[in-house]
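Structure, as structure tokens:
A protein chain is absent from this complex, but the other protein chains hold their places.
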Amino acid sequence: MRGNSFGKMLSITSFGESHGEAIGVVIDGVPPGMDYSLEDLQHELDRRAPGRLKGATARKEPDRAEILSGVFEGKTLGTPIAVIVKNTNQRSADYDKLKENYRPGHADKTTEAKYGIRDHRGGGRSSGRETVARVIGGYFSGLLLKDVTIRAWISKVGPFEYNDVPDLSGDFGSYSFPDTSKTDEIEKYLVGLKKDGESRGGQVRIAIDNCPIGLGEPSFDKLKADMAKALVSIGACFSFSFGLGEEMADHNGSFVSSNTDNFGGIEGGISNGNRIMMKITFKPTSTIGDKAKEGRHDPCIIPRAIPVVEGMVKLVLADHYLRQNAYKNL
Amino acid sequence: MRGNSFGKMLSITSFGESHGEAIGVVIDGVPPGMDYSLEDLQHELDRRAPGRLKGATARKEPDRAEILSGVFEGKTLGTPIAVIVKNTNQRSADYDKLKENYRPGHADKTTEAKYGIRDHRGGGRSSGRETVARVIGGYFSGLLLKDVTIRAWISKVGPFEYNDVPDLSGDFGSYSFPDTSKTDEIEKYLVGLKKDGESRGGQVRIAIDNCPIGLGEPSFDKLKADMAKALVSIGACFSFSFGLGEEMADHNGSFVSSNTDNFGGIEGGISNGNRIMMKITFKPTSTIGDKAKEGRHDPCIIPRAIPVVEGMVKLVLADHYLRQNAYKNL
Amino acid sequence: MRGNSFGKMLSITSFGESHGEAIGVVIDGVPPGMDYSLEDLQHELDRRAPGRLKGATARKEPDRAEILSGVFEGKTLGTPIAVIVKNTNQRSADYDKLKENYRPGHADKTTEAKYGIRDHRGGGRSSGRETVARVIGGYFSGLLLKDVTIRAWISKVGPFEYNDVPDLSGDFGSYSFPDTSKTDEIEKYLVGLKKDGESRGGQVRIAIDNCPIGLGEPSFDKLKADMAKALVSIGACFSFSFGLGEEMADHNGSFVSSNTDNFGGIEGGISNGNRIMMKITFKPTSTIGDKAKEGRHDPCIIPRAIPVVEGMVKLVLADHYLRQNAYKNL
Partner (left out) sequence: MRGNSFGKMLSITSFGESHGEAIGVVIDGVPPGMDYSLEDLQHELDRRAPGRLKGATARKEPDRAEILSGVFEGKTLGTPIAVIVKNTNQRSADYDKLKENYRPGHADKTTEAKYGIRDHRGGGRSSGRETVARVIGGYFSGLLLKDVTIRAWISKVGPFEYNDVPDLSGDFGSYSFPDTSKTDEIEKYLVGLKKDGESRGGQVRIAIDNCPIGLGEPSFDKLKADMAKALVSIGACFSFSFGLGEEMADHNGSFVSSNTDNFGGIEGGISNGNRIMMKITFKPTSTIGDKAKEGRHDPCIIPRAIPVVEGMVKLVLADHYLRQNAYKNL
């Protein structure tokens, strides 16, 4: 009821404040007998880890996943999988000044208004660290989606734009920008922002290939609606669209109907077997000015958000896949 | 699980195919002892009813609400409120050709792929008639939100754009376009589309004033995430954004932080007491060409979608209001 | 949240006060393409209908089922099935005296304490009429359980006891007492109670044959736990047990382990393929004295409760069947 769980057949329950003991997640509904790999899981976490990129925060947190339950001899048991990541790098001193310093666009003030109490050492539940749970949940959801390809990439950051749909099996470089000839320039741009105490938003596009037909329910749990909730629930996300998106307002029906791509792989809220295409927007990170120059914050969240975005998409697909499978072979 | 319910503390369960006996809804969680009015409810339904506007479908369905339960002597009982609207105008002959005619962008094909069976007489659950349930649910949710102002309007349709935020107590005319000097032109434009067998998408903006502070939960059930799901779950909706929306990608943090309006009334996923501003996009309706010229379809859904949009927003707010109230005065 | 829904994959949402317009139910999660029959449904309702038995209430309510949605040409559509039964026999005059007359053991007083408002014309949501929804939900759940046999019977009422397990395909007579040589005596006994302004409790046993192995979840949603909730949620039910039940307290482990029947078909909360055996107790109906002599009340609820009990059992089994099926053939 307090909204720390997501999903129906396959659900995750997330816990942990940014400066508490640990961030963690319970994934319930993963089928029994599936091969998993701690290394693959860790690899996903490393993609969102701080300290990995010059153009991101300099904090180094190992973010080591510990699996507490739900697995045995390399396989899932069908029981709830609990995974924790200890918080090892909480420098409270850095944050003590924030006790009465409410960052605009951040949850500090609203959290206090809501609860009357707040762990002022950091963002608490609203910290970006909460997304660790989403990446872990996404990894285990992905075990169910072996034949589905899910890729997210940066389509816009600062002056850099990528408007095509890339080869989904390609390497998008360390900043997840499909034109990897720009990777160095992007890094330079982000490092420059950090030096200036600035931050920047951006856009991410997501493509799904080989999504089974028939996922999504016709009324409230349309596939598009659950994707919207999943993605907009990510901290800094300010928009969601699929297919033609906002451009839909600018066309006549005859134009739109002439090309199924315009519907982004979802008709009547249900996957139609075509490639699914979605787009989301992130705001610039809240920490700017001198605080930002200290280096412990990201000037732009989206390079690290990519595995989070992919994780949420996997959760939605795996959940709907099981929901639909319940009605097969009766 | 099949996604016909929405909301947690206050929930609606929707039922009914477009060409079955009735469309209906069960609203559970409305507090006891609230004054309601059948006329006010009917007025909301009339706002979305077909046949009311020249620029919309010519079908005339009375859409008469019958309350079956949950009320007594002018007040709510706190028990589930069931309301049905009988389907009186199903002209199956009109639709029989559609048995194997799958309209692009419509649910016909995906529904058949999903269920293996379909009421081919119409859109079934994916028909626009399903939104009757949302309007009714919105009316009863609104009983809880006496001090909150919720208004939606068309900000873009064809060549007509309205980019300001209007006086929320104003009259927006029969096409919900705040610049009512354009109402006649808009009607002419829509009638023209119909004649041409064309359809058109558009954009709707939503403003909420006096939203209590502290609504929304910090993780998955952020207010923005539940709004995204609620609104994108409406049939033809292709995008959701709030605050600066997609424009967030084009600015630095210093610019964004300088004006709280950019956050659209929601920080950290929780309402901050400012005006909440959201925007959604609708695609052109699927029926075009000769079929559209017959007149039983809307060339543009958004004039009739306005009460549906407001209804979904009310549902989300009332649900979160009760969820937050559970922790008050303990 | 207000507890008018039951079930997860297959759920029912019940609505209606005893003296409102109608009692109804939305059944969500029934698979598409299943043959149903309005006559079979009506037959189930007739089993619980008042006025059918001399030993029950003399009120005659036709309890005619109207299906509003979810079916087409004799088959289910996979969409929510809404069914209503109009309340035709509300004699408010009979009940007006009850405005401030709180029957012990009845919900009158607690309902008013809880809601601050009450439809004093009858039991409202707490009336036995609410069980109409359970019978209808049970009928549609049963479509999924073609190979499973589910029978409930009276094992104790007044001086009559039946302690064996009868042939489940047998005819148990109009009072659902497997020794049908006693049917007339039971009727005489119940008619006698009515004349005396008395009422009586009793016990019901339930047997399930051919229940698939593996239904139930190992932690909170054990099959036994969901059966307990389903059955104890019936108005007058005061106990639930399975297998040896309360007798388990009187034996050593060696005795209990020597015969699998003692576990009642459920081990570790999961069906083991054996016959499932359960027992529940009903209290005497609340209306006694002169009021009872008027004849509009049942001296003993259990003859009419049998189809309600079977309905709830079917709901639990069908729900768990779909939940388990979601993990098959992945």
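Labels for the chains are A, B and C, by order of writing; each one numbers its residues from 1.
In this text, a contact is a pair of C-beta atoms (placed from the backbone, for glycine too) under 8 Å apart; a residue touches a chain by one contact, two chains touch by 3 or more.
What you see is a predicted model, and the numbers here were worked out from it, not measured in a lab.
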Sole touch to the unshown chain from A:D40, A:E66 or A:D184: residue A:E66
In the whole complex, of C:E66, C:D179, C:D209 or C:E267, the residue touching the missing chain would be C:E267
Note that chain C touches the chain not displayed via residues 1-6, 8-9, 14, 104-111, 113-114, 123-126, 130, 156-157, 193, 197-203, 213-214, 216-222, 224-233, 235, 237-246, 248-254, 256-257, 260, 262-264, 267-273, 281-289, 292, 323-324, 326
Those residues of chain A that touch the unshown chain are 1-2, 4-5, 8-11, 13-17, 20-24, 26, 28-29, 32-33, 66-72, 75, 77-82, 84, 114-119, 124-125
Chain B residues touching the chain left out here are 1, 9, 31-32, 78-79, 144, 218, 322-323, 325-330
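The rule we apply is simple: only the chains that are shown with their structure count from here on.
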Rounded to the nearest Å, the gap separating the Cα centres of chain A and chain B is 28
So chain B residues touching two or more other chains come to 1-2, 4-5, 8-9, 14, 114, 124-125
